[in-house]
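Note that this is a trimmed complex: some chains were dropped, and none of the rest were shifted.
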């Protein structure tokens, strides 16, 4: 199956347990400029896109973002799957997330704001939708920049750099 | 590609233009118990699911719901793609959607409430997540029931009945 | 005072009472791509903008959008200020707004979704913020296009055409 294969294609292997870092990277899962928003935006915009090439492009990139969503979900999961009780207690920054979601992967921003479709738009107008997409790619790129500033985990950073690169490629394709 | 293929597998062909009906069916796209919520719920829950069979089941069903999301998006699109100016003006119920999204497909409830991850949960606990999923399937089934009560379009109803059937199958698998 | 003067500069004079139209135009006041979002976006982004010319541009356009917000507020107000009891009862589309806000001007989308800062972004990155602004201007232009499709009131349309023109000028300046 598609999604499962993608996971195999880009194997995420995070050695460290680091709930603090997980509670930041979650923003790329369900934050305002994360991969959930990206995929829902593109896959929703394509229906009303009148030009077949652009409809195909939106389908392509939207599907790739679903794969990225999966990669980010894997990072968050691996950073928290071996949490000990003492690590839970000591990580004040992770506790507000933990009380409601334990070590599950929930689509929220690092700020604790649950993902909302209010953070994206589908206008049915090709020009408006495409400029929205250009903005989305720039904002996603910036979020990756900020994660790199906040993380010193080499396993994580290698994946984040790859994903950041993809956003720039998307920006150029739009 | 996966998603595109799925569309071919279940060809949606709606003859009528009916913005009123589109403005109701959109709830199965981005409403509280629609297909976006279903797919994000299952695909997010699988990371922390400790049992491989259940992890696979969540991936399977979550991926199928992405296909359903696409089918619903196609219905909404086809019900509105040939809108004439006079149809726009006369459809008071569609105007609040139209002013912000034209004939684009946006993830919102029929009530106008943008989809929010607050309407789903990932707890990282297998029992809690699976009972959440059982509830989700029942609520999706009910939404399909209600669409059938509100629609008399045979093209639409045939698809909706198929999708409603799938929710019952999912309920039984969980 | 600034804001009051602006109102004098662009006198809004709507003869008709039309709650249905008011309930659509409100989206340009508090909808996802309306003038409240525009002004808050630009006036918030300017603090972190490192280039003085762009900081000045954001202040300029953000301030102008406050003036536009005032113009839209005046349109909504004038379309509803002389509502008779019988007009209130007959306008099913306006009743959900009326029950909570009477003929007051409240920052909401036509869909009934209260304005949220989740629909805009400030990233602190000049490139990301400026592409966000380009998208915002295109989306605002589209909203004005849609209002023109839904309105046949010449008093309203004259003002809307002027405001639509301004969004295109802003897009070119960014």
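Labels A, B and C are assigned to the chains in the order they are written; within every chain, residues are numbered from 1.
Basically, a contact is a pair of C-beta atoms (placed from the backbone, for glycine too) under 8 Å apart; a residue touches a chain by one contact, two chains touch by 3 or more.
A quick note: this is a predicted structure, and the numbers were derived from the prediction, not measured.
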item: Copy count of the single sequence across the entire complex, 3 present; value: 6
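Everything that follows uses one rule, which is that only the chains that are shown with their structure count from here on.
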item: Chain whose average C-alpha position is farthest from chain A's own; value: C
item: Pair of chains joined by the greatest number of C-beta pairs in contact; value: A-B
item: Copies chain A and chain C touch via same or different residues, half shared test; value: same
item: Between chain C and chain A, distance of the C-alpha-averaged centres to the nearest whole Å; value: 31
item: Computed distance of Cα centres, chain B from chain A, in Å; value: 22
item: Shared-contact residues (touching 2 or more other chains) in chain B; value: 100, 102, 108, 114
item: Sites on chain C touched by chain A in the complex; value: 32-33, 113, 116, 118-119, 121, 123-125, 127-128, 131-132, 134-135, 138-139, 141-142, 145
item: Residues of chain C defined as touching chain B within the complex; value: 20, 23-24, 27, 31-33, 92-93, 109-113, 142-143, 146-147, 149-150, 152
item: Residues of chain A that touch chain B when the two form their complex; value: 1-4, 30, 36, 40, 43-45, 47-48, 59-60, 62-63, 66, 69-70, 73-74, 76-77, 81, 100-108, 114-118, 121-125, 129
